[in-house]
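One chain of protein is taken out of this complex; the other chains stay put.
Take a look at chain A:
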Amino acid sequence: METQTSKFKDNIIFIILIILAVAFLAPILVVIMNSFKGKFYISDTPFLFPNNTTFVGLENYISGLDKTGFINAFGMSLFITVGSVAVIVLFTSMTAWYITRVKSKFTNSLYYVFTFSMIVPFQMVMFTLTKVANVTHLDNPLGIILIYLGFGSGLSVFLFSGFVKSIPLEVEEAVMMDGGSPVQTFFRVVLPILKPTAITVSILNVMWVWNDYLLPYLIIGTEYKTIPIAIQYLKGGYGSIDMGAMMAMLVLAIIPIIIFYLSCQKYIIEGVVAGAVKG
């Protein structure tokens, strides 16, 4: 009796979840569907499948790629994201190790300033950061990597420091006693131990930098476009939007994210939980 009612309940829960899952996927499916429709049919009947009259094949993709320079934008997004995340993981892990192991009033207050920076919204530094980037000539794709390191270091230093505190000192001391320099100790011993946190830090930063709109737009946006900027330009530059091109570009913007997600899903979900629990 008991097992039968619980089986029944399991089935109800399963059906509710299926309905929810379909509702969650529907928006993306609607966009994909519309990316193959003629631009004048999209606004009126967005929920109908393309048919003989409305189907246009890859036309939207071709005109979208042309109008947005999507391929360049993709390369730019990739360059900035990979560069920034690599630099963030390398330098903030070194910094976190240093300020955790070298105890002084200075390193202690540094820790608090990094933590404090996590709650400061971007708008607070939006205007002044743009000016600083101009004056220091960091307003280019290489410079913006340095800016991401600076503005993003708060969370990353915080996460790495939390983990360094949990590593017993003895291991590092033993290596240094044997004549290992701090550089050797860090790269041979500490960094490998930090790997789980490094994955968390990478994932949180990839999600941020890849999708970030305002910072690259204000600092380099007029010359070099990232994907979010290219998509926003499609809206801004043409008066009435070409809905077909828009749909096609939305699909192209989502595909890399889905591939990234499905290929390292386990790390992403674990990383998000780890980041949330410590943050």
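Definition applied: a residue touches a chain if its C-beta (ideal position, glycine included) is under 8 Å from a C-beta of that chain, and two chains touch if they have at least 3 such contacts; residues count from 1.
In this text, contacts and distances are computed from a predicted model.
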item: Options "Acyl carrier protein", "ABC transporter permease", "Isoamylase" or "Photolyase/cryptochrome alpha/beta domain-containing protein": UniProt name of the undisplayed chain; value: "ABC transporter permease"
item: Among A:62, A:126 or A:142, the residue in touch with the chain that has been omitted; value: A:126
item: Of A:14, A:40 or A:55, the residue in touch with the unshown chain; value: A:14
item: Contacts of chain A with the absent chain, listed as residue ranges; value: 10, 13-14, 16-17, 20-21, 24-25, 27-28, 30-31, 34, 42-47, 91-92, 94-95, 97-99, 101-103, 107, 110, 113-114, 117, 119-129, 131-132, 136, 138, 146-151, 153-154, 157, 169, 172-173, 176, 181-183, 186, 207, 210-214, 227-228, 231-232, 235, 243, 246-247, 250, 253-254, 257-258, 260-262, 265, 268-269, 272-273, 276-277, 279
